[in-house]
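Every protein chain but one is kept in place in this view of the complex.
Showing chain A:
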Amino acid sequence: MATILSSILEAHDGEVLAQWLVALKASGGTGGGRIKEGELQTQCRHFLDALRQALATAKNSDGNIQGAAFEDVRELLADVSRSRAAQGFSPTETASFVFSLKQPLFERLRQELGGDTARIVDESWQATQVLDQLGLYTTEIHQKSREDIVARQQAEIAELSTPVVKLWHGILALPLIGTLDSARTQVVMENLLQSIVDQGAEIAIIDITGVPTVDTLVAQHLLKTIAAARLMGADCIVSGIRPQIAQTMVHLGVELNVVSKASLADAFALALQRTGRTVVRSKLAGTLAART
C-alpha cells in the first residue's frame, strides 16, 4: 500500500523519531512527564518499526488496520494504551501518541515528493487514514481499560466492605457499610453464612450503623439472612439501628423479629452472656484504676 511511507520510515527513522518525540511532548502525550523518557523512546521506536513493517506488507490500499499486517502494531498500541490508562492518562493524552506522528510524517512526505502536489495529497490522505484509525483504536482500548479498572475496583470494594469478623469463639460480627444494592448484598449474605458454617458460630451480630437507608429491600435481605443463619444453627442480633432508622422502619411496617441492640458493644456483651460468658474487671486493674 503506502510504500513511500514505509521507505521513509526505513531511510529516515532516526529523524522521524526525533521530530515525533518533540511533537509528542508538545502535544501533552507524555501526560505531564508521567512517563519516563527512556520508556517513551522505546515505545516510539518499536511503534515505528512495527508500522513500517505493517505498511510494507499490507496488500490492500484502503488503509484498513484490522488486517493481519497490522497485528503487531495493534498489539503494541494496546499495550501502550493500557499502561497509559493505568497511569491515569486522559483519552486525549493517550491518543496523541499516534496523532502527534502526523506532523513529522507529512513533513517528510513533502520533502520526498518535492513539487508533486497531487502525490503529496494522495499519500498524505492515505497516511491520515491509517493514523486516524490507529488513534481511535488507542482511545477504544483506553476506554476499555478504564472500564476494566472500574469494574475491578467495584468488585474489590464489594469484597472489602463485607468482612465477617470473629469476635470470640462462636461469635461473628458483620459490620455493614454503605448502600446495600442487590449484587453486594448477595455477597454479604453468602460470606456470613459460609463463615457461620466454617466456624460453627452460634451467634452472628449484624451491625447496620453504616447503612444510610433501610428500606423494604434492605429489610428483606436482612430477614432472609437472619432466616438462613437460623437454619445453620446461629442466632442473629442486629445492632446499630439509629433512632431515625428505627422510626422509619416502624412507619414502613417492617419488623425484623430479632433481638436488636443500640451498639455493637451492647450486642457483643449480650452474645457473650448468651454463650455462658461474663466479662469482669480484674481485681488488679480495678485497684490500679482506683489508685490513679
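Please note the rule applied: a residue touches a chain if its C-beta (ideal position, glycine included) is under 8 Å from a C-beta of that chain, and two chains touch if they have at least 3 such contacts; residues count from 1.
Methods note: contacts and distances are computed from a predicted model.
S.K.: UniProt protein name for the omitted subunit, picking from "Biotin synthase", "ABC transporter permease", "Serine/threonine-protein kinase RsbT" or "(2Fe-2S)-binding protein"?
M.R.: For the chain missing from the view, the UniProt record says "Serine/threonine-protein kinase RsbT".
S.K.: Out of A:Gly38, A:Gly115 or A:Gly253, which is the one that touches the chain we can't see?
M.R.: Of all options in A:Gly38, A:Gly115 or A:Gly253, contact with the hidden chain holds for A:Gly253.
S.K.: Determine which one of A:Ala56, A:Ile177 or A:Ala219 touches the chain that has been left out.
M.R.: A:Ala219
S.K.: Thinking of the whole complex, not just what is shown, which of A:Thr3, A:Gln41 or A:Thr179 touches the missing chain?
M.R.: Of the candidates A:Thr3, A:Gln41 or A:Thr179, A:Thr179 is in touch with the missing chain.
S.K.: If you put the missing chain back, which residues of chain A would it touch?
M.R.: These residues of chain A touch the chain that is not shown: 179, 181-182, 212-217, 219-220, 223, 243-245, 247-248, 251-254.
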